[in-house]
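Of the protein chains in this complex, all but one are displayed in their positions.
Lettered A and B in written order, each chain numbered from 1.
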Amino acid sequence: MQSTQVRKRVPVSALLDPKIVWPAIVSAFVKLDPRLMIRNPVMFVVEVVAALTTVVFVRELVSGSPGLGFTFQIILWLWTTVLFANFAEAIAEGRGKAQADSLRRQRTQTQAKLMTGSGRDYRSVPSTSLKVGDIVLVAAGDTIPSDGEVIEGIASVNEAAITGESAPVIRESGGDRSAVTGGTQVLSDSIRVRITAAPGSTFLDRMIHLVEGAERQKTPNEIALNILLAGMTIIFVFATATIPSFANYAGGTISVVVVVALFVTLIPTTIGALLSAIGIAGMDRLVRFNVLAMSGRAVEASGDVDTLLLDKTGTITLGNRQATEFKPLRGVSEQELADAAQLASLADETPEGRSIVVLAKEKYGIRGRDLNELDAHFIPFTAQSRMSGVEVGGSWVRKGAVDAVLGLLKAPAASSQATALALQPAVSAETVRETNAIAEAIAKSGGTPLAVAKDGRLLGIVQLKDVIKGGIRERFVELRRMGIRTIMITGDNPMTAAAIAAEAGVDDFLAQATPEDKLRLIRDEQAKGRLVAMCGDGTNDAPALAQADVGVAMNTGTQAAREAGNMVDLDSNPTKLIEIVEIGKQLLMTRGSLTTFSIANDVAKYFAIIPAMFLAFYPQLAALNIMNLASPQSAILSAIIFNALIIVALIPLALKGVAYRPIGAAPLLRRNLLIYGVGGLVVPFIGIKAIDLAVTAIGLV
Amino acid sequence: MTANGWLQIIVYFVVLTALVLPLGRFMARVFEGERTLLSPVLRPVEIGLYRLAGVDATREQHCISYTIAMLVFNAAGFALVYALQRFQAVLPLNPAGMSAVAPDLAFNTAVSFTSNTNWQNYGGESTMSYLTQMAALTTQNFVSAATGIALVIALVRAFARTSAKTVGNFWVDLTRCTLYVLLPLAVLGALVLVWQGVPQNIGPYVDATTLEGAKQTLSQGPAASQIAIKQLGTNGGGFWSANSSVPYENPTPLSNFLQMLSILLIPAALTLTFGRMVRDERQGWALYAAMSAIFLAGVALCYWAESYGNTNFAALGLDPANMEGKEVRFGIANSSLWAVATTAASNGSVNAMHDSFTPLGGMIPIIMMQLGEIIYGGVGSGLYGMLLMVIVAVFVAGLMVGRTPEYLGKKIEAKEVKMALLAILVLPLFMLGFPAVAVLLPFGLSSMQDAGPHGFSEVLYLYTSQTANNGSAFAGFTGNTLWYNTTGGIAMLFGRYFVIIPMMAVAGSLVAKKTVPASAGTFPTHGGLFVGLLVGVILIIGGLTFFPALALGPVAEHFAMLTKSTF
Partner (left out) sequence: MLRELRPALVLIVMFTIITGLIYPLAITGIAQIAFPHQANGSLLVKDGHVIGSSLIGQTFTDGGYFQGRPSATSGPDPTDPTKTIDAPYNAANSAGSNLGPTSKVLIERIKGEVDKRKAENANAPVPTDLVTASGSGLDPDISPDAALFQVARVAKARNLSEDRVRRLVGEHVQGRFLGILGEPRVNVLALNMALDRLAPR
């Protein structure tokens, strides 16, 4: 299926690519800077308690308390936990950086030919000095210095720098193909470009910032999740900070480091550590799909989309109508009709004409004939005649709009030459009725009827139809299961639109749509509380793109459209909206699943640490040691080691994301609850036990 | 455990469930301002009250003014209860000649009754005059309950309305709740209780000469009228010191059954009122199912623990089933069922002494309260507490299906999560923070009756109960000291109002939101999956926090008991 064939601009770097891992390890230490850590409240708290316990440890070292080896190991793992979290973030950023570097190579210092004065002279200036509104000349071989709009000329441009597609595209002034992007190269001709982007905020600049995660703003959901995690951290402050006092009542003491160990294992460090990595990886995934999101908010919103507006042409149907069937009148064979239609279309270079030739060949084995050999004379289509045809010897064939062809047959004198008169037949009322009936049926089913007449005799009708893209229907079924309504936008009349909508399986359609209609539709949907996504390319799409919650502009589109949307599809493939929605959902799902996993882990950690903590003064609590861990020390150590290692173990999942399946919310929730909820309960029991065995075997405690 | 014991539990649950539907729908009618069967009698009273109070019943309030109205009303109630206690000696209806209540105890009691807690650091028959019992305490039993219900109705409206500004009128909700819901049920309940043997008089205490010739003073009073509403309004404050274990307060198995029913009746039915008002009864049933799952599990555990009994009894050659602190007419099953019901709801009345329960049997009530009194919970407060927990559950689960979480079409965003968590945070702060301080202080420790882990459980129970606005106690503990009266009062205040304020902030934020129509992409919140998820979130987020404390209290005591240790 076309929509899934997504070109990868940058090959997905292997998770353990040393080029990314080594800098990430360095960066993990750099990120220990508390000013950076505070952005992540959970891990900041871990760092603070790690620092505090280190101070306590040093003091005890000086005073020479017993059991320092154990304390040292715990502290070591506390710091490791923080470093692992930083490492996860650094890895995610590193993958973005690799892409950014390749982009940056495109942004080498270029000289621009700035037009001066009268408009015929120019002087050479560095591209970075260009201001909005400047006009530059770009000739063949030049790199376009900055984003802008072609105001004069036409040129073929190589946009591989941003799209990865090496085939050149045409850029011309006026119309919907006027936008050019800085860093792309003009291959032929020369154009004048009005600069539309200030230095440092060009498309390429923004792209680099985005993939690097440098300007990453927390998204609304991420903020809410951070609040949840911070809240849970506070709850566990209460839960653990009160323990020494309770233990004191029971006649025991508990060392600070053990309380800290319990606290750190209980607070949601797993998700806290991976949260920003998940966000960065989500943006990264979009970039890999050659979609550029202007904000993380837009990515998140795409997961929430309820209504998808899709243009009919190019998205739902293949670009053009095609002949799908020959419908002869009574007394005419299909073969005869096909033969005549093919003959009339041989010289017709329109897609419709070609499709008739193809159909005739595929269905009736009628081969192509050389019109020159036949000495045929081709009569092209005109808006007046609304017919085209061919004349071979004394014979003629016409094909065209039904009423036009009928008109020709009724009043031949007005339309053609004497040869026609000789063959003057009567077109009976019966024939007209039959023809109209067929034509009407075709129109009702969303097709366009084309009448074919030969030598004054009406043979039948060719049915032209919009051809629905293969697999698109299944795609809509999938979307429906995801809970997304699809609305087809088309300029067709309502009857045709209804038929195509039914065939494609969209939920609704907007026929004879004007840009105002589109805008109104989006507002209506939004008023009902729905989130709307759409894609568009023309300048007249800009208001709708801006109004939509997720507006994906085609890269081939105008600058206005690209400014209005909050995403740009570099491949200009409207079907990709569906992938974008999936990526948005995946981002949210990954956060939710890892949060669930993190919280569910607490049960096992309690069962590891609580009995270990209290055993000294309540030996009967050994009954809670259901994992049968070797000793209190090994239990506490195992729990904290597990807590740190699970972060690393989940980095691949955080970067790859939890797989989205369009199976509806309830089955999806059941599935994820089972994997990450129940799994989150069970896994740490096994993990902590295994680590305990290892820790004891090595003799760490 | 006996088959008959289980049968009683099942019968109870079936009858309760059967009553949810009619009462839930009736309350929805009341709060949507529709006419009810009682309107011909009560409507004139209602209109009269509005006129006297200068309330325009058609003018709805914004969330903040609704909350302010509630706070002002509660403050007035607090002042009145405090004053009546302090001046009871010189006021009428005091045949037993009770003296003025001490300031710290009066403060604690006033907070306790206005916050719907009904923690009692006093024995009713030895401290309060009939006037105090009626005008101060019985009145608060009505209006503190009505306050809770009014508040949850405001929150429910916030879910039900789309892009609105107001959540109702507090004075109207308060008045209609008291007149149409609480008063009729209380009248009915009181009369049945008198029929069963609960005294209802304003005569002096009766001196009897027993068969063996000793003197026995039988305390009397207008008991039935107070008991009926103490159960219905999840107040729980007993007329007598030992509460509903006293035969006068709860004479027969039938009176016991009806009182247990009235404990959970309104909180349970409110789930359906909620479903009805958001135009999808299934949503209400789902919450009812989640509550019931935890409730029934608690009952089963408690009943098992009490039947398994005390190992120390077995050592003496006794049937270990734990009858210490329980009444013969109720037995193990009814005592366990009541204990869980009264702590699941924020009722706090008891028909057996929780302090004498087996360690695990006594742990279940503690857990029920630690969960935040949302398993049915207090009237109103239970449901709004549950809805706050739903917000947290939906937030996590919603993300897992790849959408910004929604509940009933309302998007759950940062503000809701923040406020829900603030409300949830209050619980562990006071439930764990105060005990941590109390067990370090000599005057904190001196109130304990029992040594060992049980003494710790007593302190834990005290603050848990007060913070959760329950009011039941491990009653061996001496709560009537300056320290405990004061800190307990603070815990009750915060446990009530610092949950209400963030909750109303959630309501204010939700009511203004658009309602997103449900689609296949929104996960259904009325199915078994959601119920399971909600139960999991309640147990893990609401419950796990208390694991260390429970391990040092009931759990340590349990394993000690198994080895026949005593303290």
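Methods note: contacts are C-beta pairs under 8 Å (C-beta built on N, C-alpha and C of every residue); 3 or more make two chains touch, one makes a residue touch a chain.
Predicted model only: the values in this text are computed from it and were never measured.
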Interface partners of the hidden chain - shown chains only, full complex considered: B
Candidate in contact with the missing chain, chosen from B:Leu174, B:Met291, B:Ala436 or B:Val459: B:Leu174
Per the touch definition above, residue among B:Thr17, B:Ser99, B:Ser163 or B:Thr217 touching the missing chain: B:Thr217
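In the analysis below, only the chains that are shown with their structure count from here on.
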Geometric centre distance via CA averages, subunit B-subunit A, whole Å: 51
Contact footprint of subunit A on subunit B as seen in their complex: 162, 392, 395-404, 409, 412-414, 417-418, 421-422, 424-425, 428-429, 432-433, 435-437, 439-440, 445, 453, 455-456, 514-517, 519-524, 527, 529, 532-533, 536, 540-541, 544-549, 551-552, 555-556, 559-560, 562-563, 565
For the subunit A and subunit B complex, residues of the former touching the latter: 220-221, 223-225, 227-228, 231-232, 234-236, 238-243, 245-250, 262, 300, 303-304, 306, 480-485, 527-530, 584-589, 591-593, 595-596, 599-600, 602-603, 606, 610-611, 613-614, 618, 620-621, 623-624, 660, 664-666, 668-670, 672-673, 676-677
